[in-house]
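Excluded from the complex is one protein chain; the other protein chains are retained at their positions.
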Amino acid sequence: MLSQGLVVSHEQLGNTDQKLRRLVLQGPAAQTAQAGQFVTVQVQDSARASFDPLLRRPISIAEISPERDEITLLYRIKGRGTEILAQARCGDSLSIMGPLGNGFSLPEEGELWLVAGGIGIFPLFALAQRALSQGLKVRLFWGGECKSFMESAGLASWKELEIKTSLSTLDGSLGEKGLVTEPLHSALTQIKPADSKPEANEVRVSVAACGPKGMMQSVTELCQRFDVPIEVSLEERMGCAVGACLGCVCTLKDKAGRLIHKKVCLDGPIFRGEEVVWNETC
Amino acid sequence: MLSQGLVVSHEQLGNTDQKLRRLVLQGPAAQTAQAGQFVTVQVQDSARASFDPLLRRPISIAEISPERDEITLLYRIKGRGTEILAQARCGDSLSIMGPLGNGFSLPEEGELWLVAGGIGIFPLFALAQRALSQGLKVRLFWGGECKSFMESAGLASWKELEIKTSLSTLDGSLGEKGLVTEPLHSALTQIKPADSKPEANEVRVSVAACGPKGMMQSVTELCQRFDVPIEVSLEERMGCAVGACLGCVCTLKDKAGRLIHKKVCLDGPIFRGEEVVWNETC
Amino acid sequence: MKPVDLTTQLGGITLRNPIITSSGTYGFGEEYLAYCPLEALGGITLKGITPLPRLGNPVPRLAETPAGLLNAVGLENPGLEEFLKSYLPKLSKIPTAVIANISGFSLDDYACMARALKKGSGITALEVNISCPNVKHGGMHFGTDPKSAQEVMAAVKAETDLPIIAKLSPNVTDIVEMARAVQRGGADVLSLINTLLGMSIDLNSQRPVLANTFGGLSGPAIRPVAVRMVWQVAEAVDLPIIGMGGITSWQDAVEFLLAGATAVSIGTGNFYNPQAPLDVVEGIRNYCEQRGYSSVQELVGLAHRG
Partner (left out) sequence: MKPVDLTTQLGGITLRNPIITSSGTYGFGEEYLAYCPLEALGGITLKGITPLPRLGNPVPRLAETPAGLLNAVGLENPGLEEFLKSYLPKLSKIPTAVIANISGFSLDDYACMARALKKGSGITALEVNISCPNVKHGGMHFGTDPKSAQEVMAAVKAETDLPIIAKLSPNVTDIVEMARAVQRGGADVLSLINTLLGMSIDLNSQRPVLANTFGGLSGPAIRPVAVRMVWQVAEAVDLPIIGMGGITSWQDAVEFLLAGATAVSIGTGNFYNPQAPLDVVEGIRNYCEQRGYSSVQELVGLAHRG
């Protein structure tokens, strides 16, 4: 769907150096959006449209509010496109494609464990809300640089969800010092002690992970080791965002173990962790 | 001079269809500006800078207020550049080159007659203010499409100057019906009856004209017939705006009658009417 | 007032209107359905296929440049066999002209694909890509050497009864010479232009952005070069031209028609605005109405007068 998103709120999160923004857009895109999906945004107000930058920027949908026709995008200013986007003001109208992509799948029952690295937390909020509203138990593992980053990136909103949360920071200023994989590892060990046989009353856990590639790879390896299903959210530079240009392919292994290409925009951005070929160069 | 112009006021003049805007910029450019000079404006806020459109747009300086560090630009939305410029909001900062060009010359004594066609009125306001402040007598001949255009294009401000004014409109809705050259012709005839010899107590008149090329050509011919000095303001597409690229040349006749090129940006935009080769194709 | 006649003749086929979408930017016709109904278009051009399946180049395959896009997809495609099996059957249901785009690394490659794509197969015309700059062997050569280009067209012509469209590379000294060569080879229509060879370098990694180093430059940035080539070829060669390169709006499309293109094609413009083809059709219709043209074909080459 191509639509206009009216900027109804656009604020800096945390301090200037963190370059984080929260952008709320009003428009029809909210009606069909699913957690894990994304939109592509033309970074300038439609009335000022320019060919530079030429491409839309993909941003995950962080919150969905169909009642108010609003979607929330959380983003970090990275390069020129997001820098220009950061200039958008209330009342501006941005051209939006989407919702796009497949979204996370929700388990029917059991627990959903969210594992986030850094700003990988952004697309997981809508998923948490959705899962909670469906009565699933949700748990969060989130690793980041330091306390102030975590606070800027939305810690307070997560606290409001009142879910079990394990935080880790690289500098130890909040939660445990270290990587997010460590608390995840302990937790997995608790529900599935090393060589125990599967039991009938075992907690059924699914994992949804988003973050840097290396982190998602480690999380996937952990989950495979504990035989827990995991979905990851991939990123790639996009041209069309609808599967037409083959710009955004990722490499997966098919059932027969052959390397194949899938489109992050259309077949993803969510993939089963075990399918992904992490260090591919083909 | 390269400087930032802070948008302190930006308003539509008249109705939407007329596409007229009044833009007041605060910055150092006001200090040295002369009537008839122009600036080139990067049409987007510096924080949103883009290469599309690539070129700055030349706009005449319509009002100069060194006390308040303000210059006023009056413009009509013509194509993409001015359309984007029209989106600039108070608080935006626009990159400005200038003041550029040579400006009108002020006669030492006598009367200054301003002849404007359509939005050619815009650069003449600063000139009128300047001439009046130097004690010159100023008279205005202004032709436009219709009453509502004249009102939108600043008629009220001109009335405040309390100078003798002859208005003409194509549809007769204000002033005389017809072209601006007609009242000018009558007025010239009055000060210089057809075959009269120059007299000692004759009114010394100089003309400054701005408007469509054809109109400035007619006005020049009239003035030459009555032996009245005339300056005209030319337009040409500009690249550098400082005389470096030869993009903006106009064709003049030199003393020996040879065709030469001058740069509208550096040698102009104001030229003596009789120098200009109006229908050149070289 | 009679409605403007938008139909367009192209090498013996009739298009509903002169708006086509470009190879490699519009997938196999299904991808943009949510944005643009295919029956609104004059035609679509499919992603380039090769005899054997290709995985293409590693990522990054795309790099944005000022008003432009570099791509080095490397002709990823399912290969002829899979195309015939899984894609072709669906295509005959597509309510617009379908142009297949073929690429190869030898004359045999081209011939074998041409043999498989004939009238009645669901394909309306065959576009022969002799210009893809992303493939290390062959591609560049066919597109920049007049003699090879002529041979490729002749090889295709001999094997198919479909109208054949030669897609020319702009990376040549003399585009007119190339157009004449493919005309001699039997081309019925010319497509121009393909992408300009370019590259960009990342300042952090200090390496080329694209995994393939070089990529093809498309988008508004290249439009002036494309319009110039269409103009030059229209003056010199008597074949209908599909003009493309940087079209995003109806104004751009009209520019190509005035320069001498019989139809126009939109590629990268779809990424900018997935409804660009619809907007272009509407805009051209309005332009014709307002200026009193009864047929869009009256625009073709108009800028060459006087």
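Labels A, B and C are assigned to the chains in the order they are written; within every chain, residues are numbered from 1.
Convention: a residue touches a chain if its C-beta (ideal position, glycine included) is under 8 Å from a C-beta of that chain, and two chains touch if they have at least 3 such contacts.
All values reported here derive from a predicted model rather than from experimental measurement.
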Neighbouring displayed chains - absent chain, whole complex: A, B, C
Contact with the hidden chain (one of C:27, C:104, C:246 or C:277): C:246
Omitted-chain contact residue, chosen from C:109, C:188, C:255 or C:279: C:255
Absent chain, residues of subunit A that touch it: 51-52
Interface with the undisplayed chain - residues on subunit B: 1-2, 42, 51-56, 95, 97, 236-250, 259, 261, 266, 280-282
Touch list for subunit C against the chain that is not drawn: 65-68, 70, 144, 171-174, 196-201, 203, 206-208, 213-215, 217, 219-225, 227-228, 231, 246, 251, 254-255, 258-259, 287, 302-303, 305-306
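FYI, only the chains that are shown with their structure count from here on.
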Dominant chain pairing [most C-beta pairs in contact]: A-C
Most distant chain from subunit B by Cα centroid: A
Most central chain, judged by mean C-alpha position against the global CA mean: C
Length of the line joining the C-alpha centres of subunit A and subunit C, rounded to whole Å: 36
Inter-chain centre distance, subunit A versus subunit B - centres from mean C-alpha coordinates, in Å: 56
Cα-centroid distance, subunit B relative to subunit C, in whole angstrom: 47
In subunit C, residues with contacts to at least two other chains: 66-67, 220
Multi-chain contact residues (two or more partners), subunit A: 51-53
